[in-house]
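Input: a single structure, listed below in C-alpha cells.
Every protein chain but one is kept in place in this view of the complex.
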Amino acid sequence: MTDDPNRNSPFRPSRRTALRLMGAGAGALMLPSAIGRSAALAAGADATGQLILAFSQEPTVFNPFMPHIEVDEGIHFAVFDTLFTFDPKGELYPVLVTEVPTVANGGISADGLSWKIKLKEGVTWHDGTPFTAEDVKFSLELPVDPDFRSWRTTGYNLMKDITVVSPTELTWTMTQPFAPMAAVLGSTWIVPKHAFDGVADRNSAPFNNAPIGTGPFVWKERMAGDHIRLEANPDYHGEGPFIKTLIVKYIPDLNVMYTQFKSGDVDVVGLQWITPDHYEEAKALPGKTVEIAGAGSFESFALNMMRPQFQELAVRQALYAAIDKQSIIDALYYGIPQVTETYMPQQSYYYNPDLPKHEFNLDTANKLLDDAGWAKGPDGIRAKDGVKLSFTNSTTAGNHLREQAQQFIQQTFKEIGVEMTISNLPPAVMWGEFWMQSQFDTCIVGMNTLLGADPDNSDYFMSANSAARGGAGQNTTCYQNPEVDALFKQGGETFVPEDRKPIYQKIQELIRHDLPLLPLYQYAVVKGRKENVTGPVPNVNNRIDTWNVNTWKM
Amino acid sequence: MLRYVLGRLWQSAILLLLVSFIGFVVLSLAPGGPLSQFALSPGMTQEQLDRIAEQMGLNRPVIIQYLEWLRHMLAGNWGVSYRDGQPVLKIIGSHLFATLLLMVTSTILAVSIGSTIGIVSAIRRGSVFDYTMTVLAMVALSIPTFWFGLVAIYVFSLNLGWFPAGNMYTAGDGSILDYARHLVLPAMVLALVDLAIWSRYMRTATLNVINQDFVRTARAKGLPRRRVLFKHIVGNALIPMITLAGLQLPTLLGGALVTETVFTWPGMGRLFLDSLGYSDYPVVMGLLMTSAIFVVIGNLAADLTIALIDPRVRLE
Partner (left out) sequence: MSLTDTAAAPRQFIRSRALRRFLSHKLALLGVFMVAMLTVVCFAGPWFLPYDELYIDLRARFAPPMTGGHIFGTDPLGRDLAARLFHAGQVSMSIGFAVMVIATTIGSVVGVVAGYYGGRVAAVLMRIVDAFLAFPSVFLLLVLAAFIKPGPAMIALIIAATSWMEVARIVEAEVKSLRDRDFVQAARMLGLSGRWIMFRELLPNAIGPIIVAATLTVARAILLEAYISFLGYGIQPPLPSWGNMLNGAQQYLQSAPWLAIVPGVAITMAVTGFNFIGDGLRDAFDSRTDLK
C-alpha cells in the first residue's frame, strides 16, 4: 500500500529540508492518467454511448460551495474540476494545476505559509470562456463572502492576499500553518467567476441550477425527482471522457434499484449501492461485475461521556465486550463490512494496525462490572452508588439493518444486567441538536470524520470541541483527554507524513483505550456495474463513485 | 346566491390561512431541522452549522418567519427550496405530471368499473352479486393501500413478472408503452379504495332513480329498459358524481402519497416524503397548501353544486 518507500521517494523532500509540506497525502505524486494529457485530449470528441448511473438519493445542490450532501458531489466531480484531488492511495494528483505544489517544487514556502500554484493552459469553461487564475481566486474567496450561504469556511478563512500573478499563476499566504489545507483544496471545485458577474444574490444565482464547469461532462438538463443528463465535454483538458451521455438516475428504493440493475436498465449502481442481502445473488448475475469496496465511514456505538453511567472505563469496556460484533457483521450484514478498532480507514497511510482486538465475551463483561462494584438489583439491572446501568440508545429510524443490529445489542446487554431502551428518531431530529448538543445517552452512528486523506479529526475528539460544553466542533461524545489534545495540536502543525504518522497512530491508540465510542466496523459496500463498463474504482478518500468519471468507459 | 358564494369564498380563505398557520407552526417548533442532513458530513462543526442557520434566517422567532412567509405567499411567491434553491411552485409543478397521471388513470378506472358494479348491483338488488359486491367493497375499504401494493408487487411483478415493481418508466426507454406498463400496478392499487366508494355510491344513486316516477313512466311507455336506465341514471347522477369526486380528493391525495412510496413513483407524494426527510420546509409548506387548496376547491365545488340544486341550503 502507501508505505512503499521507493515509490514516492523522488517526489518526497528529505525530512531535513522539508519543514513544512502539504499536509495530507503521503506526498504528491502525479498519476500517469493525469500526465498523459496530450494523448488523451481528443477522447472527449470521440466519446460514445450512454451510461446510466443510479443513486438512491437525489442530487439537488449543484453549486459545490453551497451546503450539500455526498450525493451532490456525484455531479460536482462530473461537471467541475478541483485543482488537485486524492487517488485511492491517498496521494494527490493534479487536475487543473500543472503540478501539485510542494516545498520541493517551490509551490509552498519552507514555513508553509506562502503558496504558489500554476494552472494548466488552454482550459476553457463549458460555455467557451477561457479558464484563468481569476476564476480560482474567485472560488477561493467565495466561501468567506459573508452574504453567501457557504458550505464551510474552514481553511479558506486562513487564506489572505490571494494574488493573480498571471492568467495561469496564483499566489496566497496563510495566516497560520494549517496542515489539512491540502485536503480542503482536494475537495474545492473551481467555479467560473463570470457566472456571478452582475448577480445581486449569489445564493440564488442562475448558475446554481445550471452549473458551468471545466469538468469532463457538460450539464444538459435536470428532471427534478427523476434524473440529470450530462453530455461529454469534447474539449476536456484531461483524460477522457469516453462516454457520450451520462444519465444520473434517482431511484429512491434500493430494491427497485437492484431490480433495474439486474434487468440491465441501470449500468452502474451508485450511492447506497446493492443491499448486503442481495450480494450472493448479485455476484452470480451473468454479465455483471459485482464487488465489495471499502468506504471511508465507520460505524460506532457512541457514548455520551457526560452521563454518570459511562464515567468508568470498566463500564465502557464491559459494554464493548458485550457487543457480538462478529455475529452482527456476519449475520446481519452478510460479512461485508470489516471489523475495526478505530475511525481511521484501513486503507489510510495513518491507520494503526496494532490496536488491541475486540473480543465478544459475556463472562469478561460480567467480571469487569462485578469487579468495579456494579451489582445487579432485584430487577436484574446493575447499579452502583445510586446510578443504574440503564440508558437509551438512538439511531436513525428507518435504517433497517442498523435497527436490527441495535435490537441484537440490546439483547446481549440485557444478559450482563444492562438495560438499554431503544428510542429512535427521524433523521431530521436525530442529527439536529439531539446529536450536535449531545442530548443522547448513546447512539449508533456511521460517520466519516476525515477530510479526504488527511488524518486530522480534532473537531471530533479534542476536549474543547464539544458543542454541549460551548465548543465549536463535533465532539458529541464529549470526550476529554489532555494527552489526545496535545497530540492533535502537534499533528496539526506537523507537515511531513512520516512525522505525522506516529502522532495520529498514538491518538488512535488512546481513543481505542478510552472507548468514548465503541468501534463496530468500517463500512464496505457492494458495488455493481455491467461487465463492459470499466473505470469505477473505489476510493475511500473521496466520498462518491464518480471521482474519476472522466476515465469511465463502456 | 351571490352572497352565498361570496360567503363561502371568504370562509375558504380563512380556512386556508388557518391551515397555513397550523402547518407552519408545527414544522417550525419541531426539533432538528434542515441542517441535520449536513451534520454527518466529514469535518462538519457546530460553528459552521450555526453560520448556515444564521444565513438562512432559521434562528428568528417562528411568528416572524411565518409572517414573512405569508407576506411572500400572498404576493405569489411560494419561497424557494432549502435543497436546490428552486422556486417551490416550479418544483411542485415538475412533480405534478406524475401524480396527475396516476390519479387521473386510477380515477378513470375507479369511476368506470365502480359505477358499472354499482348500477348492476342496484338493478339486481338482493342478488348474490349485489351481496358479494357489498362485502367486497367493505373489505377493499379495509385493506391498507400500501399492503395491497406490496401484495400486487409480489404477485404481478416478482412472481409473474408481468409488470415492473416500481418507477414511472425504465431509465433510457420512456415510450408510451413503457409508461403504461409501469402505470398498471400503482393505478390499480390506488383505484381500489375509490372503486369501492364509487360502487357504493352508484348503487344508492341508481336505486333512487329506479324508484322515481319518470323512470317507471318511461318503462311503462315501453322504452327499452337499458336505454331508460342509462339515460336517466347518468343524467341524474352526474352532478352529484362531481361533488363526490371533489369530496374524495383528500383521500385520493393521501392514497397517492402512500402508493407513490411503495412504487417509487416520482410524484408529489414522493416529493413530500423526501422534503419532509430533509426538512425542506418551504416545499413541505407548498405541498400542504397545494393539497389544502385542492381540498377547499373540492369542498367548495361540492357545496355550490348542492346549493344550485337545493335552494334551501342557501337560506341557512
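Letters are used for the chains, namely A and B, taken in the order the chains are written, and counting of residues starts over at 1 for each.
Simple rule for what comes next: a residue touches a chain if its C-beta (ideal position, glycine included) is under 8 Å from a C-beta of that chain, and two chains touch if they have at least 3 such contacts.
Everything numeric here is computed off the predicted structure, so don't read it as measured data.
Note that of A:Thr275, A:Ser438 or A:Gln508, the residue touching the chain absent from this view is A:Thr275. Within the complete assembly, A:Ser327 is the residue of A:Thr48, A:Asn157 or A:Ser327 that touches the hidden chain.
Not every partner is drawn; the one left out touches subunit B at residues 11, 14-16, 18-19, 22-23, 26-27, 29-32, 134-135, 138-139, 141-147, 150-151, 153-154, 158, 250-251, 253-254, 257-258, 261-262, 272-273, 276, 284, 287-288, 291-292, 295-296, 299.
Even with one chain removed from view, subunit A keeps its contact list with that chain: residues 253-255, 275, 277, 327, 331-332, 397-398, 400, 403-404, 406-408, 410-411, 422-426, 428-429.
Everything below uses one rule, namely that only the chains that are shown with their structure count from here on.
Computed centre separation for the pair subunit A/subunit B is 41 angstrom, with centres defined by C-alpha atoms.
Within the complex formed with subunit B, the subunit A residues making contact are 50, 52, 54, 58, 60-62, 66-67, 69-70, 148-154, 203-204, 208-209, 223-227, 247, 249-253, 255-256, 259-260, 265-266, 296, 425-436, 445-451, 457, 459, 465, 467, 471-474, 543. The touching residues of subunit B, when paired with subunit A in their complex, are 30-49, 51-52, 55-56, 80-81, 83-86, 91, 94-95, 98, 164-168, 170-173, 264, 266-267, 270-271, 274, 276-279.
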